[in-house]
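Dropping the structure in here first, questions after.
Heads up, one of the protein chains got dropped from this complex, but the rest are sitting where they should.
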Amino acid sequence: MDKKTVDLSLLDGVLAEYASVKGSLITILQNTQDIYGYLPREAIELISEKTGIATSEIMGVGTFYTQFRFEPVGKYLIMLCQGTACHVNSSELILQTVKDELGIEDGQTTEDGLFSLKCVACLGCCSLSPVMMINEDTYGSLTPDKTKKILKELREAAQQ
Amino acid sequence: MVNLTINGKAVQAPEGSTILEAARLADIYIPTLCYDEAVEVYGACGLCVVEAQGIPKLLRSCSAKVSEGMVINTESERVVQSRKIAMELLMSAHDGDCVAPCQLNCPAKTDCQGYVGLIANGEYDAAIKLIKNKIPLPASIGRVCPHPCEKACRRQNVEEPINIAQLKAFAADMDLKSDSYLPECKPASGKTVAIIGGGPAGLTAAYYLTIMGHSVTVYDMMDKMGGMLRYGIPQYRLPKEVLDKEIAIIEKAGVKLVNNVKLGRDFTIKSLKEQNDAVIVAVGAWKSSSMRTPGEDLEGVYGGIDFLRAVIQGNAPAIGEKVAICGGGNTAMDACRTAVRLGAKEVYVIYRRTRNEMPADKLEIDEAEEEGVTYKFLTNPLSFNGENGKLKSVTLQLMELGEPDASGRRKPVPIEGKTEEIELDSVILAIGQKLVAEDVAELTLNSRGNIEADPDFFTTEIDGVFAIGDATNRGASIAIEAIGEADRCARAVDAFLNGQALDTRVPYISKRDESTIDYSDREKKERLNPKVLAPEVRNKNFDEVSLGFTEEEAQEEAKRCLECGCREYFKCKLLKVAQRYDIMPERFKGVMPQKYTHDENAFIERNTAKCILCGLCVRSCREVMNLSSIGLLGRGFTTDVSPAFSLPLDQTNCNNCGLCVQLCPTGSLTEKFALEKQVPLNEEYTEEFVDINGKQASVKVSRYNGKVLRVIPNDEISRNSGLTRDELMAKVIK
Partner (left out) sequence: MRIVIGQGSCGIAAGAEKVRKALLAANVNPADVSITGCIGMCYLEPIVDIYDDDNNLTRLVKVSENDAAAIASFVESGDVKAVENLVVTDEDSEFLSKQTRIALRNCGVINPEQIDAYTNAGGYSALKKALCELSPEEVIEIIKISGLAGRGGAGFPTWFKWNAARQSAGDEKYLICNADEGDPGAFMDRAVIESDPHNLIEGMLIGAYAIGAKHAVVYVRAEYPLAIKRLKNAIAQAKDKGIIGENIFGTGFSCDFMIKAGAGAFVCGEETALIESLEGHRGMPRLKPPFPAQSGFWRKPSNINNVETFANVAWIINNGGEAFAAMGTEGSKGTKVFAVTGKVKRSGLVEIPMGKTLRDVIFDIGGGMKTDKPFKAVQMGGPSGGCIPSDLIDTVIDYKALGATGAIMGSGGMVVMDESTCMVGMAKFFLDFTAKESCGKCIHCRIGTKRMLEMLERITKGEGKEGDIELLEELCYSIKDGALCGLGQTAPNPVLTTIKYFRDEYEAHIKDKKCPAGECSDLIEYRIIADKCKGCTLCARNCPVNAISGTVKNPHVINTEKCIKCGKCYSSCRFGAIVKE
């Protein structure tokens, strides 16, 4: 999503529902991120205006929780599980495979805007470890080859 | 009221008090870094932990409430260990220099950054006071010191170090021009101290002991005081008139000076000790060292310091036209340049390594060359050859540089079979100097032939007799070493005279890792040196070569200072707590959480590299001022204090109330001084009241040497007045 064109009217509903409900900042930010894919500065400023919460505090909350992003992410957000079971089952190999295949590090997005990589805390699918989630889908029992195949399929799907 | 016991003391505190409040009521100190009455308790720093009998966990005293019969220990082993580790961890992540490297590298620990900064601001008066805290002979030392300070100066990573030594000479010269600064002495203690030797060490110890209230007499064998400064340094480098003036001030301060009396001849150490409460032996090293080269006994071979002394005393030997000086240090430079001035036509300096390895000051090496001296690098005398007992020539072994030795310098090795012979009228051996052992026959000497003195207490084998300077331990060194020792010795003697224990521990200070410092954003600005006499003029006389800095030059040069030392050093709460515990943060050395950054508005400067995340700034901005101009960003180790979106402070709603600065326990948030060049100064704070719109408002005023440096709002009225600092300051100064 182009950062320059942030349509703030998309926030009207969220703000109408939560702006005056105390303690709702995280909920508002979650909804905002659902809308834009990240937390645009303009949106934070508007949230501050409507809720009366200082921007420094909103940023304080936003940067505290790993869920929030301040930059747009790729079409496919790869969330690679860093849980214990995944660690024991060599998730490090999967991470290296993804890095090698996409040429990006944790927290980065590929130049074509297709993939973003994020290492995340345990996804709770430990029995299928090592595991990754790409957008809403979970992929388990990964091997380097299987990972390569998944990424290839997604890339092809995107190109069609 | 609740009754409890803290450290064995019965304490009463109101119901609902915290343990910390109760301790403070009873005047029991518990360290804190994140606590302040102005904001809600936070519990981050964990320094306020105490142990309560019957409670397995340590309690944070800022939040734990008192209860009847509680038994608290605020300094138990477990508590101290917890605080110690907390401070070690904290300091391992605190990226800052308490004190500038120049000061740390000065053997006398002179506050170089302080006086350089004051000179930059034209505060010469304050500068000389600061210098004289450590050096009583600054005009002389400024001229002759090989300035280890400059070797540590970080400006050299940009282009060249600050000309610290010459700036010191400048400030001292300014002071000598009119009413010179005279220190205030403590009331007379009734104790007497005798000092043997009136060189830099003896005079310095005398000066500081006099200020401490003791009656001090300096005994010296020569006609005049000054020791090697007078008899070992040529006039063109240190005019004796300057030295005379500085000694006169020392005398005026109350030091009694007695010349032409010699240890062993006129008195003994023991006889002086019988008449005085303490004796300091500072006799120096007055004998030239030998090179053990065949022919050293020939006529025409002189010792370096003997030669210099003779010239200074007006007894210059007939050195002839062809002269060679052996050695590469500053005495060699003094000797060769003196030889030039005495009219020698060919002056050689024989040195076994190359120019790069010469220990002499670079400026001296260059200036000597300009005056016509010829360097014979990579040569070593094999023999001095004579005829009828008189020197005729020297045979030199040619050398080359081999592998580095223990000192890191490449070791010169002879080139087999290659020699050179130079005809000479005289040779001067400037390779070192030694104590005259017979003078101190009452004391046993160490293997190096020097007096063994305790490195911390300066005591000798005789009770009440101390020893310092060139005559001790490792032998002759530079004057500022002797001055530093003398200053510390004065404190040791003072403690001895008062029957007090002397704390010789070096207090912990924070130092930055040099390898992590980035200079790329520093603008280059050339180092200024004072103008000098032209070589063809100066090589014919003994006039002072350096013309000294003009005021303009001095200020411009001083402004180049990078301000390495922390402005909040003197009131840093973090440092005070750190120094309370015997900490070794290097055990936990690791990455720093934040980059060294710089953000400032008109009054406040932020550097999050020094931040300890106590949260006082963020909390006070929110809770007291209701502004939230700054907040916490991120989490964990790299949590940062910053305005939203990492904006500069200037682009926030900050109203410059200064509360955050006031509460910051370290130098992460500081308020600038009303000075052009910022400089760490030990200000004094007072609370004063000013009229703001008809209301009386409290402000905190900091002054240094009588000058107002900062005015900080201190209550709701002054914080919300909307006045700028300049306007507020105008109200105070008026």
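Worth a mention:
Chains: A and B, in written order; residue numbering restarts at 1 for each.
Assume contacts are C-beta pairs under 8 Å (C-beta built on N, C-alpha and C of every residue); 3 or more make two chains touch, one makes a residue touch a chain.
Please read these numbers as outputs of a predicted model, since none were measured by experiment.
One chain is not depicted; across the entire complex it touches A, B. Here the missing chain is touched by one residue of B:41, B:363 or B:445, and it is B:41.
Hidden from this view is one chain, which touches subunit A at 22-27, 29-30, 60-61, 64-68, 82-89, 93, 96, 100, 120-129, 131, 136-141, 144.
As for the chain not pictured, it touches subunit B at residues 41-46, 49, 57-58, 60, 62-65, 78, 81-82, 85-86, 89-90, 92-93, 587-588, 590-591, 593, 612-613, 615, 632, 634-639.
Convention: only the chains that are shown with their structure count from here on.
Separating the centre of subunit A from that of subunit B, both taken as means of CA atoms, is a distance of 54 Å.
Contact residues of subunit A toward subunit B in the complex are 41, 44, 54-60, 63-64. By the touch criterion stated above, subunit B contacts subunit A in their complex at residues 622, 627-635, 642-645, 652.
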